[in-house]
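Complex shown without one protein chain; remaining protein chains in place.
To keep things simple, chains are lettered A, B, C and D as they appear, and every chain counts its residues starting from 1.
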Amino acid sequence: MDARFPWFILLAPLAAAAIIQLITRRSRSLSATLSVASVCFSLLASLFVFFGPDGTSEVPWLDFRPAFYVPMGVTIDGLSKLMLLVVTGIGALVHIYSLVYMEEDESQPRFFGNLSLFMFSMLGIVLANNFAMMFIFWELVGLSSYLLIGHWFTREAAAAAANKAFLTNRIGDFGFMLGILMVWTATGTVVFSEMEARLPTLSLTAGFLTMAVLLIFCGAVGKSAQVPLHVWLPDAMEGPTPVSALIHAATMVAAGVYMLARVSFLVELSATAQTVIAWIGILTAVLAALMATQQDDIKRVLAYSTLSQLGYMIMAIGVSAPGAAMFHLFTHAFFKALLFLGAGAIIHALHHEQDIWKMGGLSGKMKWTFLSFTAGTLALIGCPFFSGFFSKDVILLAAYHRSFFLFALGLFTALLTAFYMTRLFVVVFFGRSRSDEAEHGHDGPPAMTIPLQILAVFSVIAGYGFIANTALGAELTHQVHAIHEAGRATLVMTLATFAFVVGTAGGWLLYKGQAKDPVLIPLFRNKFYFDELYEALIAGTQDLLATISRFLDQWLIDGLLVRGLSGAAWATGFALRFLQFGNLQGYAFLFGLGVVTMIYFIVFR
Amino acid sequence: MIPPLSLEIAVLLLGIGMLLVESFSKSDDKRGLAVTAITILTALVGFSFFTSGNATIDPAKAFYSADPTALFFKRIALITTVFVLVMALEYGSVLTKFIPGVTPGAGLGEFYSLPVFTCAGLMFMASAVDFLLIFVSLELVTISFYVLVAYMRRQSASLEAGVKYLIQGALSTGFLVYGITWIFGLTGETNLSAISQVLHTREIATVPLLFGIMLVLVGLGFKVAAAPFQLWVPDVYQGAPTPITAFLSVGSKAAGFVVLIRVLKPFVAVPGVGEKVIFVLAVMAGLTLIYGNLTALPQDNFKRLLAYSSIAHAGYLLVAVASVNKTDESIGSAGVAVAFYLAGYLLMTLLSFMVLIAVAKHSRGDDILHFNGLAKRSPFLAFAMLTAMLSLAGIPFTAGFIGKFLVFAAAVQAGKFVLVGIGIITVAAGFYYYLRVVAAIYWQAPNDDTPIVVQPITRCAVGVLAFAIFFFGIFPQPILNSLHNVPGPVVRSAQR
Amino acid sequence: MTLTLNHYLLVSGLLFAIGFAGVMLRRNIIIIFMCLELMLNAANLSLVAFSRFNLTLQPNLGPNPLPNYNGQVLVFFIITVAAAEVAVGLAIIVALFRARQSTHVEDINSLKF
Amino acid sequence: MLNLIVFIPLLAAIAILLGAPARKTALGAAVAGFVLSLLAFLSYDKAQGGFQFLSSHSIAPEWKLNYAVGADGLSLLMLLLTGIVTLAAIWVTPKIEKRENLFYACVLFIAAGAAGAFASVDLFFFYAFHELALIPTFLLIGIWGSGERHTAAWKITIYLGLGSFVLLIGLLDLYLAIPEASRTFSLIELQRLAAEGIIPAAAQSRPYFLLLIGFGTLISLFPFHSWAPTAYASAPTPAAMLHAGVLKKFGLYGLIRIALPLLPEGAKVWTDVLLVLLVGNIIYIGLVTIAQKKLDLLLGYSSVMHMGYIFLGIAAFNVVGVSGAALLMFAHGLSIAALFAMAGMLREKNPTLSLNGFGGVARSMPWLAFAFGLAAFASIGLPGFANFASELAVFFGAFRPAAGLSEANFQLATVFALWGVVISAVYMLRAYRAIFMGEPGKDTTSWIDPVKMMRWPVTLLLALLLIAGFAPRVFLAYVQPSVQALLPK
Partner (left out) sequence: MSPFLFYLFATMTLIFGVAVVANRNPVASALSLVVSFLGLAALFVGLDAYFIAVIQVLVYAGAIMVLFLFIIMLLDLKAEERRKLNLVTFAGGSLVTLAFIAQLWQVLRKFELGQTAFPPLSERTVDDVQNVGKTLFGTHNLPFQVIGVLILVATIGVVVLSKRELK
C-alpha cells in the first residue's frame, strides 16, 4: 500500500463538504448521499489502513527551512489506527442515523456538509504528524463544532452555545499554541517524531518543561472540556443529537486525550505537569458526576457524564497511562455514542422532548432503543463484563499505583456514575408515562435502530481482549498489560464492582416510581454556579475592559489627543486672530514690540 | 545675445508706451492695451533665455547682477505680471464700479500700465546687488503698490487697505533705511560683494553690526510677510483689488525673498554673526509658520484665507532661508528650494486668485461659502481650484509638493528639526484650510445654479496654470534648468 | 569734550525713537505720516555722520581724505523717495478722508480678523 | 506591463472625468488591471528572482530622479492584491445616484495610486503615488459617505496628510543620511547600498523613528489609529475596501521595503517601543472592538487591530516573521475587503448597520451568511484561510526573533498577540451571531440575497483566501526570496 493512501481518508469528507456547500446545496438527497458515501469510504479505507503497515507521508506546507518548517503529513501508527477506526466507525453510524433524524430539517444539506467538514477536521487531528497541523485541524473541529451546535441558528440558545463552545476552545487553544511555540523554541521542530528524537538530547529545565506541557494541556482542557473550561460542553447539547453523539461524546472531545497520548513522550518529561493533569482530570470527573446527578435534560445528563468520563481519561494521562486512557476512549466512544443516539431516538420519538420527567415507561414502547440503551448504560456505569468495566478498571488501577487519593476519588466518581445513570435509566424507561408524547413513543425506522444495535454490540464486547488488543495495537496493549501486572488488580476490580453495586442500588431505590425528583441540591443542579461565575467574570473583566478601552479611545485618544490637538490648533488660530484687530496703531505697536524683542534676543543675548 | 538690462528697459518702455497710448487714444476700450502688454511681456519671458551674463563688471562695484538667480526671478516677475494683467482684464468690470469716471473705461489704462512699472521694479530688485539699488527698486515697487492697493477709491476697503499698507510700509522702510545706514556706516560700503569682502578682511564690532542686520531684517521681513511683521498682510490683501492682491502675494514676495537671500549672504558666513542671523531667521520662520497656518484655520473669507496662506508660505520659504548650508547638491540646498518653491507658489497662488476673481464676480462675494457647489456650476474652474488647493497644501504631483519637498530637505539637511516639527503641524493645518475650499466646491450644493462663464483669455490662463502645476510637479527639471541655464554659479546666493 | 560719531548717532537714534513713538502713539494719520518722515530723517542724519566719519573707520586713508559720498547719495535718494512717498501717501489719505471724513486711525478698522 | 497596470486606471479615471461612461470604463479598467497584474504575477521568473519588468524614465537628471517601475515577488503580491481588490471594489459598487463619473474616477485614482506605489522602484514616486489616493478618499467619503461622513473625511485626510508628511521627513532624513556621493532614489540601488551598510548605525535611529511614526500613522499603528475606524465606517463600500484592503498595506510595504534593509540598527533601537505599540493595537484595540455596537465601526477597528500582527512579524526581523507579515498583508487585504463589501450589501438593507437591527439574517440571506462567515472566520485567523497560515508564520517568527533582539520581550508580545486571537474571535462571533443568527426580526425576513452578478467579486476574494490558505507556499515562493534579499545578512 502506498504511504500516500491515508490522504484519501482525509480528503474524501473534505471533497464531500466542499461539493455540498458549493454545488449540491439545493438537493437534500444528493447532499446526504454524498456525505454518507464519503464517510463510508473513509471507514472502509481506514479498515484497509488498519490492517496495513505503519508509515508517514508528508508534503511541505510552510517551508522556511531551516528556520521553520510545517509539513502537512499523515502518520499511521497504532494510535492513529485506533482513532481512525473509532472516528470513521462511529462517524459512519451517526451519518446513517442522521439520515432519519435530520430528515425533516429544512437545512439538511448544510447539516451534512458541516458533518463532512467535521469528519475531515477530526481525521486531520488523528492523522497529523506534527503539532502545527494538529493545531490547524484542532481549530477546524472547533469551527465545525461551532457550525453544528449552531445548526438551528434561529434559536438564541443554540447561537449562544455555539459561540460559547468556540470561544472556550479558543481560550484553550491560546495556551496550546503557546505550548507549541515553547516546544518549538526548544526543539526547533513541530514534527512529533523529530521532537521525540531531539528532546532527550536537550537539557531543558524542569520549569520550562512543566510550563510547556501545561500550556499544551490547555488545548486539551479546552477541547476535552476539563475544569475550568468545561462549561461549553453541556450547552453544546443545543445542537442536533447526532452531533452530540459524534462530536460531543465520542470523537472530538476525546481529541484532547488523543493529543496528550500522542505527545506522551513529552508529558512524561514533567512530573509536576503530570500531577496537575491528573488532578484536573479527576476534579472534572467528580464535579461533572455531581452535577449530572441533578440534571433533568436527558442530553445534559449524558453530557455531564461525558465530562466525567473524559476526566477519567485525562487522569489516566496524568498517571502515565496513555494506554489506559486510549482504552477507555475506545470503549467510551461506543457506549456514549450509543447512549446519545438512543437519547436521540427517544427525543425524536417524543417530538423533541428532552426532560426526563416528561418521559417514563418507555421500556415497552421502544424495545430496541431500550435494549441498546441498557447495554450502553451498563457499559458506562462499569457493570462487570461490559466494556466500560474493563477500561475504567485499568484507569483506576493505574491511579491506584500513583496516588491513593486519585484512586479514591475515581472510585467515588464510579459510584456516582452508577447512581445518576440508574436515575436516568429508571426515570426514562420505567414508571408511568408522564406526558402525551411519552404515551405515544415508538421505535424509529431501521436506519435509526440498526446503528444502535451495532453500537450496543460493541459496547458489550469492546472491552474484551480479542477486540481491544487488536484495536489498541501492540504498544498500547502492552501498556495496559503492564498496568495489570503491576499488581493489586483484584483489589481494585472488587472495589470497582462494589462502587457499581452501591451506585446502582442507590439510584434504583431512590428513583424507582418517582414522578419528580425527590432530591434537590441547588449547588449541583446549578452546576456549581460555574456559568454565573464566568458571566460575572467576563462582565467584570473583558466587557468592563472593553468599555473602558472604548471610553479611553473615544475620549482620550480620539478626544483629547486627536480632537484636542486639532481643537487646540484651531483655538490658537482663533486666539491669534485677535492680534489682527484692524487698528493701525496697534499694528505699529506690535511691530515695535516685535522689533524690540527680536533685537533683545539676537543682539544682546 | 541680449544685454540683460534691456529686459527692464523694454518693460519700462512698454509701460511708458502704454501711458502714452492711454493718454492720446480716443477709444474707451482699454482691453487692447492689456492684451498688447500681455503679449509683449510673454515675449520678454522668451527673450530672457537669450540674455548674456555680465561677467565683465567687477562685482564689488556693480549695482546690477545678471546672474541666473536674477534672471530666474525676472522671469517670475514677468510671468506674474502677465497673469496679473489677465486677471485685471477679468476684473476690469468690477474695478470700474469703484472708480469715479466719466467714461466706461476710465482709469483702466493706468490700472493696466502701473503693474508693468511694478514689474520693472521687481526685475530691478531681482538684479540688485547694492543697497542703493535695492532701496530704490524696492521703493519703486512699494510706491506703485500703494497706488494699486488703494486704486478702487470708491470702495472704502480698498482705501483702508491702501492707508494701512502705506503707513506700515513706510514704517518698515524707515527701519530698513536705518538698518542700511548702520551697515553702511560699519563697513563703508553699500555693495554686497564689497561688504562681504570687508567683513572677511576686517574686524567689525559685532553688536552694532547685528543691530544693523536686525533692522534690515525687520524691513525685509515686512516685505516678505514674516512674523512678527506680518500684521499688514491680511487687511491689505483683503482690501486690495484682487489682481493686485495676487500681485502683492507673488511678485512682491518673490522679489522680497531674492533680496533677503542676497542681503543675508555676506553675513551668514561671519563667525559670531552668521549663527545669530540664522537663528533669528529660524525663529521668524517658526513664528510665521505658526501664525500663518493656525490663524487661517477659523477663516471664512477666502481672500483673507489666501492672505494667511501667503504668510504661511512665507514661513516655509523662511525655513529654507534659515536652512542655508554648505551642500552644493541640489536636494538639500536652500537656494534651489527657495527658487523652486516660489515658482510653484507663483503658479498656485495666481491660479487660485484667478478662479477667485471669476467666482467672486458671479457669486458677489469672496467667502468660502460662495464656492459652494462650484463643481456643478463650472467643473473646469472647480478642477482648477482643486489643483491650486492641492498644490498649496502640498500634495504630490503638484509643483507645490516639490517645493515643500525641497524646503524640508534643506531643513533636514541643516538639522533644523524644531522647524521641521513645526512644519509638520502647520502642513496638517494647511490641509484643513485648503481642503475646506475643496469641500465647499465638491461636497456642498450650489447656492445658485447659474453656470459661471469666464473670458476666453482667462480660461486659457487658468488652463495653462493648472497644467503647469501638474507639469512641474512631475517634471521639475525645466525649472531647475532655468535656474542655471547661464554659465556661472547656480542659485548659490544663499550659500557661501 | 570733543564731539564723536556716537554723539551724532545718539541724536539720530533718539530722533528715530521719537518718530517711532509718534507712530505708535498718535492717532491722526497725517501726523503718523509726519512721524515716519522724522524716522527717515533720523536715518539721514546717521548716514551723513557715518559718511563723514567714514575716514576714521578706514585706517589706510589716501592722501586726500574725503567723506564717503555713497552715503550722501543714499541720503539724496532717501529724500527723493520720501518726497514721492509723501505725495502718494497724502493722495491716499485725502481720498480716504473724502470717503470717510476722518483721518483717525480708530475709524479705519473695517478690515480685521 | 507595470506601466500599463499603473496607467490604465489613471487614464480610465481621466477618461471618465471627461465623460466616458463611468461604470463600464471603470469596470473595464479594473478587469484589465487585474488580468495584467495576474499575468505579471504568473510570468515573474522566480528562478531568476530580483526585480523584473523594469522600465525607467528620467524625470530630473540633476537629482537622479527617475520614474522607474519594477517588481519583485513582494511587490507583485501587493500588485495582485491591488488588482483583485480594485476589481471587487468596482464590481460591488451599487448604483451611484449623484455624480457617478466623479465617483468612479475617484475610485480609480485610489487604485492607480496604490498600484503606482507598489510598482515604483523609485523612492520619490513610491511616496508620491500613495498620496494620489488622499484627495479622492476625501471626496469619496465627503460626498458619498454615510453617517458622520464629513467628520470622518476630515479626520482621515488631515491625519493621513500629517502622517505622510512625517513619513516624507523620515524619507528625507534617510536619504540625506546616505553619503552625498551615493545618494539615489532608486530602491534597487538603495537595496544594494544597504547591503554595504551605507548608513552608519548611529544615524539610523532618527530616520527609523520618523518612518515608524509616518508609516505607522498610515497603517493605523496604536495610538495613531483613530482616523481609521470612523473613516472606514463612513466611507462608501469601494473606498473602504480599497483603503482598508490595499492602501493601508502601503505603510507596511514601505517598512519592509525601506526601513528593513536600510535601517536595521535603527529598528533595533525602537523595537521595544514598537512591541508595546503593537500590543496596544492587538489588545487595546481588540477590546475597543468588542465594545462596538455597529458593524462598520467593528470592522474598522478590527482592521486596525490586525495591523498589530503584521507589525509583530516585521518587528521580528527574520525571514519567517517578515514573510508571514507580507503574506498576512495580502490575506488581510482580501478578507477585510470581502467583509467591507458584504457590510456594504448589508448597509443597503439596514443603513445604520447597528448590530441590534439585525437578527436571523442567515435565514433570508443564506449566501451572504455563508460568505460573511467565511470572511469573518478568515479574518479571525481560522485555518484554511491565508490569514491563519501567515499568522502562524508571524507567531513562530516572533517567538524566536532575529539575533540581537530581546527574545523575552518578543515572547511576551506573542503571548498578547495570541490572546488577541481570542479577542478577535469574541467580537467577530458576537457580530456574526447578532446579524445572522437568532430570531429573525420583522424586517429581516423580507430581505433577499444579492443577485448572482454581485456575488462574484466576494467569491473571488474568498476563493483566493482559501487558495492561499491551503497552499501558502505558492505565494510565499514569491515573498520569501524578496524578504531574504531585504533582510540584512
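Basically, a residue touches a chain if its C-beta (ideal position, glycine included) is under 8 Å from a C-beta of that chain, and two chains touch if they have at least 3 such contacts.
These numbers were taken from a predicted model, which means no experiment stands behind them.
Although it is left out of the displayed model, the omitted chain contacts the following shown chains in the full complex: A, B, C. When the omitted chain is restored, the residue from B:I99, B:A269 or B:I457 that touches it is B:I99. From the set B:A37, B:L140, B:V216 or B:A296, the residue in touch with the chain omitted from the display is B:L140, counting the whole complex.
Interface residues of chain A facing the missing partner chain: 585-586, 589, 592-593, 595-596, 599-600, 603-604.
Chain C residues in contact with the hidden partner, per the touch definition given at the top, are 1-11, 13-22, 24-28, 30-31, 33-35, 37-38, 41, 44-45, 48-49, 51-53, 55-57, 61, 63-67, 69-70, 72-73, 75-77, 79-88, 90-95, 97, 103-104, 106.
The chain not displayed touches chain B at residues 12, 16, 19, 61, 63-64, 99-103, 106-107, 110, 113-114, 117-118, 120-121, 124, 130, 132-133, 135-137, 139-140, 143-144, 146-147, 150-151, 153, 205, 207-208, 211.
Rule of thumb we're sticking to: only the chains that are shown with their structure count from here on.
Path length between chain C and chain D in the chain contact graph, taken as the least number of steps between touching chains: 2. In terms of C-beta pairs in contact, B-C outnumbers the other of B-C and A-B. Here the chain at the heart of the structure, going by C-alpha means, is D.
Between the CA-based centres of chain A and chain B the separation comes to 76 Å, rounded to the whole angstrom. Separating the CA-averaged centres of chain B and chain D is a span of 42 Å.
Counting partners per residue, chain C has 20, 23, 29, 32, 108-112 as the residues that reach two or more other chains. Multi-chain contact residues of chain B (touching two or more other chains) are listed as 163-164, 167, 171, 234-235, 425, 432.
Applying the touch definition to all chain combinations yields A-B, A-C, A-D, B-C, B-D.
Listed in rising order, the residues of chain C touching chain A in the complex are 20, 23-27, 29, 32, 105-106, 108-113.
Per the touch definition, chain A reaches chain C in the complex via residues 577-578, 580-585, 588-589, 592.
Across the interface of their complex, chain C is touched by residues 131-132, 135-136, 139, 143, 146-147, 150, 153-154, 156-157, 159-164, 166-167, 170-171, 173-174, 177-178, 180-182, 184-186, 188-190, 234-235, 238-239 of chain B.
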